[in-house]
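A single protein chain has been removed from this complex, and every other one stays in its place.
Let's look at subunit A:
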Amino acid sequence: MPLPSYTLGVMEASAYAPEVFARGLPSSPPEQQPEANGEPIGSVAGVASPLLSLQGIGLSFGGVVALADIDLSVRPGEIRTIIGPNGAGKSSLINVISGVYRPDRGHVQLDGVVYAQVPTQRLAQLGVARTFQNLALFKGLSVLDNVASGLAYKVRSNFAGQVLGIGRSRGEQRDSLSRAEQILEFLDLTAVRDRLAGTLPYGLQKRVELARALVAEPRLLLLDEPMAGMTAGEKSEMATFVRAARDRFATTVVLIEHDVGVVMGLSDRIAVLDYGRKIADATPDEVRNDQRVIDAYLGVASDNEDGAGI
């Protein structure tokens, strides 16, 4: 599989692509809000469209505006990072992309299809996997079973077949366990494969969650603070894994991370959120020198370094 070009320096500050709407289906223009959750409102054909784009996303909780008029586009193969202070709306954004939240305004366009709310239960089929800011492992399952469960969306055999060991269930079981083993090896987790996930140290649990997301070989991987609460050494190890995952599976990555040092080296493009608004969207170098970003975020980075956003 040829790696998509994600090299630095080819993108402008504001690279979202409102023009793709021009090619929306005439019968159901994207502006029209659908009634049912998870129903595509329209689709946009064409290879040039970004893998993911958000248009005018707004979301509030009671009086709290979590997201205000957010546009974001993500190209195939890039590592797209979102930074911002605590409470800026980063997790809310990931939750909107993965359909956990339904935005009050705007839509999510995934692979050319426009949604008012992304259908969470079909997310895996759509090639999207995610991790959570707070650990969301299955504590009572072994590491291997946790990772194998990342392939649950593919299972076609029913419980009777599985219990009796007939039909396609055996092949599926073998296949998912062997793929899980491969991912464990890839992320250097083989030594703990039979441990219950809940008994692992925090940093390893984070890595198991990455493994569970990666085993499905998603086209889009959403990582909500995968390095939060880690030591510097663990962080750079995790950064290496994220980059390796992108390179090996040609996965597109949307990454939320606090540690500016890690982000600068890892990201292709960075969007900066503050109080639910996007205040910058550019390459790491440009973001580093953006006065608004420095004021809003980087200037206080040293306060933020220790465990903020965990």
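In this text, a residue touches a chain if its C-beta (ideal position, glycine included) is under 8 Å from a C-beta of that chain, and two chains touch if they have at least 3 such contacts; residues count from 1.
Everything below uses one rule, namely that contacts and distances are computed from a predicted model.
Asks: Which of the following is the UniProt-recorded protein name of the chain this complex doesn't show: "Amino acid/amide ABC transporter membrane protein 2 (HAAT family)", "Sulfite reductase", "Chemotaxis protein" or "Xanthine dehydrogenase family protein subunit M"?
Replies: The record names the chain that does not appear here as "Amino acid/amide ABC transporter membrane protein 2 (HAAT family)".
Asks: Would you indicate which residue among A:Ser149, A:Gln182 or A:Ser236 is in contact with the undisplayed chain?
Replies: That would be A:Ser149, which touches the missing chain.
Asks: Return the single residue from A:Leu110, A:Ala124 or A:Val253 that touches the missing chain.
Replies: Hidden-chain contact among the options goes to A:Ala124.
Asks: Which listed residue (A:Val113, A:Leu141 or A:Ile294) would be found touching the missing chain in the intact complex?
Replies: Answering carefully, the residue with contact to the hidden chain is A:Leu141.
Asks: Spell out, residue by residue, where the missing chain touches subunit A.
Replies: 98, 100, 120-125, 129-130, 132, 136-141, 145, 148-150, 152-155, 157-159, 162-165, 169, 172-173, 176, 194-196, 198-199, 212, 216
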